[in-house]
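For subunit A:
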Amino acid sequence: MNSSTMILVLLGVSLGSAIVLAIAGSIKLAPEINVLGSAATFAAGVGLALEVYAHGAMLAGGDFFYVDAFNVYLAVLTSFVSMTTAIFSRRYMKREREHGRVGHIRMRFYHAMYQLFIFSILLCLLTNNVGVLWISMELATLSTVLLVSLYRTPNAIEAAWKYFILCGVGIAQALFGTVLLYFAAEKVLGEGVGALLWTNLGRVSGQLEPTVLSLAFVFLMVGYGTKMGLVPLHNWLPDAHGEGPTPISAVLSGLLLNVALYALVRCKVLVDGAMKTHHAGNIMMGFGLISILVSAFSLLRQKDIKRMLSYSSIEHMGIATFAFGLGGPIATFGALLHMLVHSLAKSAIFFTVGHASQMHSTQEIDRIKGLFKGNPLVGWGLMFGIMAIAGMPPFGIFTSEFLILTATIKDAPICAPFLLLGLGVAFAALFRSVQSMVSGNVPAYQKPITAAHVPVLLHMALVFAIGIYMPAFLNQWFHTAVESMR
Partner candidate 1 sequence: MIFTPDFKLAVGPIEIAAASISMLFVVALLAALLKNSQRLAITLSFFLAAVASLLSVIAGIWAVGSGTTNQIVLLIGLPDLPFHMRLDPLAGFFLTVIGALSFFVSVYSIGYVKGYLGHRSVTSLVIFYCLFLAGMFMVVLADDALFFLVSWEIMAAASYFLVIFENERVENRRAAFLYLVVAHVGAIAILLSFGVLAGFAKGPGNFGGYTFDAMRQAHFPVEWATVAFLLAFFGFAAKAGVVPLHVWLPEAHPVAPSNVSALMSGVMLKTAIYGIIRITFDLIRVFPWWWGAVVLILGLLSAVMGVLYALMQHDLKKLLAYHSVENIGIILIGVGLAMIFTSFNQPLYAALALIAGLYHTMNHAVFKGLLFMGAGAVIHATNERNMEEMGGLIHHMPWTATLFLVGCISISALPPFNGFVSEWLTFQALLLSPSLPSPLMKLLIPMGAALLALTGALAAACFVKAFGVTFLGHWRGHHNPHAHEANWPMRLGMLMAALTCLGLGVLPTFFIEWMDVIAEQFVGSKLAASASIHGWMWLTPVSYHRASYSGVIVLLGILIVISAVYLFLHVKPGAIRRVPIWDCGFEKINQRMQYNATSFAMPIRRIFGFLFNVREEVNVVPHAGHKAFPKRLNYRLRIRDRLWNWIYKPIVGISFWVSRKVGKLQQGRIQIYLLYSFITIIILLIFVR
Partner candidate 2 sequence: MNPYPLIVEMLQIATLIVLAPAFVGWVRTLKCWAQGRTSAGLFQPYRDLDKLFSKDILLPENASWIFRFTPYLVFGTMVLAGGIIPILSIDLPLAPTADVIVIVALFAIGRFFTALAGMDIGTAFGGMGSSREMMIASLAEPAMLMAIFTVSLANKSTSLSQIVHVIYSGQSVLRPSLSFALLAFILIALAETGRIPVDNPSTHLELTMIHEAMILEYSGRHLALIEWAGMMKLFLFVMMGMALFAPWGIAPRGDIAAIPYALVITALKLGVMGIVIVSIETGLAKMRLFRLTEFLGAAFLLATLGMLSYFILD
């Protein structure tokens, strides 16, 4: 099978499952179809990755798709997390349905949109076309907006509305940036689709008009930055991630943010090539730092566990953005690693938190107690997840933060104290809440549940494994990606 077919399979499976689930989603087997579809997607993703590992970066489907070290690992990650989340959501959503929080039709809608969402972010990652990237990014937003308001509570609707409007406005800015990019590229590459292809743009980035690109970058930054939830464009994120169904929160935090960052980094490489200054990097570092600090302090006063986790996502996106902005081989390597391990760990935490909140019928931190005793897997899973996300070894996030921080003090020492402050406060805030959730005696209102073990264990095992033993192929990809971003 050549890579074009592989990509078509990869995208086709998810799109196909979306259609199947939309048509026949009400049947009993819908969750299983969902899992199966995701598993097939994952298999295709692995196949594609092997292909890339063997042959290096490649164009596919004419030049519509482009796969290199940077996006292939994100694609595999996406398909993997989509699979585990589907497994998790099988148990989770079943329980939600038993509790009458969602009905028949909405379940169908949920499954279809889930697959559509996966399809759109995969397309986002694999496409070679800046315009198509934009379109699929918008599609990813649109397919999840109504999932956020799935429960139809006033809070959920409000969150979804904010998500819709703010991301809509943000993404519109990104489109303006894309138009400007096209405007600049067209001068060099001539009219037509060719002027929107990453591969072509990357080749000629040195000849692009710097003034236009600097303007374009502002709009792209604000646009994709909104999607990533960078402060001060972040305000929709805690609401949306906090109010939606937990599987959706997991993929929003774990996957969608990564994709937006991916888009931004691709743009940054172009802009750097054109401007030959560190302007874009500085802007990203600024956004990164502000995001880290604001989210860290916001973490301190969270009462809702999912809301807290979404702030933590902002923080980590801030770290990655900062690191990409800082540039240099070490920081970039760290940032790539960070994207990977953050999404694994964050989705794992969402899984455990989902179970925990079902056990206590609430998302309030103060009401969740005694998880170590009540359900050791959920309790320890949450604890280790938080350890990972807070940057404790032997988990992978520590490795990435290690690289990023050491590079920071070398290249931008002035930022180091702020990072130290932000990370310290975030650490304290996370542990303060989680410790009270996992420890203590089991409260009377806690209900036992059957948790989905596999996704949590799988994710945490991976985060752990990457923390102490990073496989050579991953290393090679990251290095290749770092090289491509020079």
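Please note the rule applied: a contact is a pair of C-beta atoms (placed from the backbone, for glycine too) under 8 Å apart; a residue touches a chain by one contact, two chains touch by 3 or more; residues count from 1.
Selection criteria: all candidates are chains of the complex that A comes from, given by their letters.
This structure is a prediction, so every number in the text was calculated from the model and none was measured.
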Problem set entry | Chain touching subunit A (counting every copy) in this complex, out of 1 or 2 | 1
Exercise. Of all residues in subunit A, which touch candidate 1 in the complex?
Worked result: 161-162, 165-166, 169-170, 173, 214-215, 217-219, 221-222, 226, 231-233, 235-236, 238, 279, 283, 294, 297-298, 300-301, 329-330, 333, 372, 387, 390-394, 398-399, 402, 405-410, 413, 416, 420, 423-425, 427-428, 431-432, 435-436, 438-441, 467-472, 475
